[in-house]
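A single protein chain has been omitted from the complex, and every remaining protein chain is retained in its original position.
By letter and in written order, the chains are A and B; residue numbering begins at 1 in each of them.
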Amino acid sequence: MILTGVLLHCTFTVIQLYNMFFKLTPTTGQPLYLQLMQQIRHAAETGALRDGDQLPGIRTLAEELVVSPNTVAKAYSELEHEGLLELRPGSGAFVCVKRRTRSLADRVQVARHRIRDLVEGLREEGLLDEEIRRAFEAELLYPAEIARK
Amino acid sequence: MTNEAVILTHELIKSYGNAEAVRGLNLSVGRNSITAFLGRNGAGKSTTIKMLLGMIRPTAGSGTILGKQMTNAEENRELRRRVAYVAEDKPLYGYMTVEQTIRFASSFYPDWRRELEQKLLRDYELPLGRKVKMLSKGMRTKLALLLAFARRPNLLILDEPSEGLDPVGIEHLLQALVAQSAEGVAVFFSSHQIAEVERVADHVCILEKGSLLVDAPLDQLRQFYRRIDLVFPFPPTEREFRIPGVERIQTSGHQMSVFASRNAAAVIERAHDLNVVSVEVAPVGLRDIFLETVKES
Partner (left out) sequence: MLWYKAWLETRSRFLICLATLTLFSGIFVHHAEGLVRLESQSDFNRLLFVNQQFLVIMWVLAVVLMGMGGIVREKALGTSSLTLALPVSRARLLGVRVGMGVLEAIVLGVVPWVAVFFVSSFARKPILITQVASYILLLVGGGLVYFALAVLVSSLVSGEYTAPALAFGIVLLAAMLFDAWLRQFNLWRLVTGDFSIDRSTYLLSGHLPWLGILSSLSVAVLMVLVSTIVVQRREF
């Protein structure tokens, strides 16, 4: 009885994972593998991905997202470097959520609040959403360019 | 895993009389990549592909495919055994039925995969007993693609594969390309569907008037190409911004728009030195990279 319950839970989790939605946008100036990495990290932070969960294989995910297998491979590889994923040959990619990531999730939550307040303030000052977005984009891209120098 | 070249050409030239269809082409296509070959009509894409497959002889230059000399008839015949090619017009023999076509094609290639053939026949819903000349255009395209996808070659060359396909068909096509790449097949395809290319390509080559203007990983293009819109307190001089990496500058009154393939930071710094009022940096999609690249040549 308990075994059946556990099995059902595992199966449900796997199905749940295969229904995870990653959305990669090719036109934002950011390499697709970075976007995928961010989305996987985000899923780990918010708890959609838990410690020990298995991600789809490179080929499966590539076909589902219709992106090059190299994109998925690079994302998985980099995340393994960071310690978020564990790649077991033959089995696949498994999530390792460490305490550090959890506190990161908290920090992201806090940052969200701050950004919300900031955006509210800018709107009150009369700035349009489009202008606010462009200012953020410029700010994010510009320091990165300077830093590379 | 090294990304050794499956296609490597050296100063490939093809001229017809005085006109040069392909000029000094140095193409390098990696084994573990999906490489997109972009170019306007008449840029020389099909000519290049035909030279690779021995259908046209180069005027000068050489190249190897899968290590074999492309200009040697015997070696070219050998390499064709491990290359799957679908021409732009998706050629098929009208007098053969779907089944005869498949039996015919499969007899030449040891890498034919019967189970893939069966799966694709089901997915594409192709009627086995119908003659090709009685098929609709969409079905003919699918059959032509099936002949390439029901195999596991070393290299897959497709010339405008999405032409004639509806959006669902295009999605299937891209999934098939991705599946082939995941199995270790090098994919080299030319396309006008820039949106599709942006999703699946690892590497992009842009050909214009027979020369390779861009030859870079797509991620690199995404990271470095930038459009920088600047507003100055006075009409700016373009000469100040002719920095390495700047491809095009457009000025209108106090505004200047800079299109850079790299070095955006230097442009921004120069702008700040000149007391710029507003700086806006935006990424550039592949379509705009393509249009700007061929425009200025």
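Brief remarks follow.
The criterion applied here is as follows: contacts are C-beta pairs under 8 Å (C-beta built on N, C-alpha and C of every residue); 3 or more make two chains touch, one makes a residue touch a chain.
None of the values given here were measured: they were computed from a predicted structure.
All shown chains touched by the missing chain in the whole complex, by label: B. From the set B:Asn3, B:Asn26, B:Gln69 or B:Gln100, the residue in touch with the chain omitted from the display is B:Gln100, counting the whole complex.
Of the candidate positions B:Glu20, B:Glu78 or B:Glu269, contact with the unshown chain belongs to B:Glu78.
Although one chain is not drawn, its touching partners on subunit B can still be listed: residues 50, 53-57, 73-74, 77-78, 80-81, 83, 85, 87, 89, 91-93, 95-96, 100, 103-104, 107-109.
Basically, only the chains that are shown with their structure count from here on.
Between subunit A and subunit B the centroid-to-centroid distance comes to 29 Å (mean Cα coordinates, whole Å). Touching subunit B in their complex are the following residues of subunit A: 24, 26-33, 58-59, 62-63, 66-71, 134, 137-138, 141-142, 145-146, 148-149. Those residues of subunit B that touch subunit A in the complex are listed here as 32-34, 171, 174-175, 178-179, 181-183, 195, 198-202, 218-219, 222-223, 225-226, 264-266, 268-269, 279-286.
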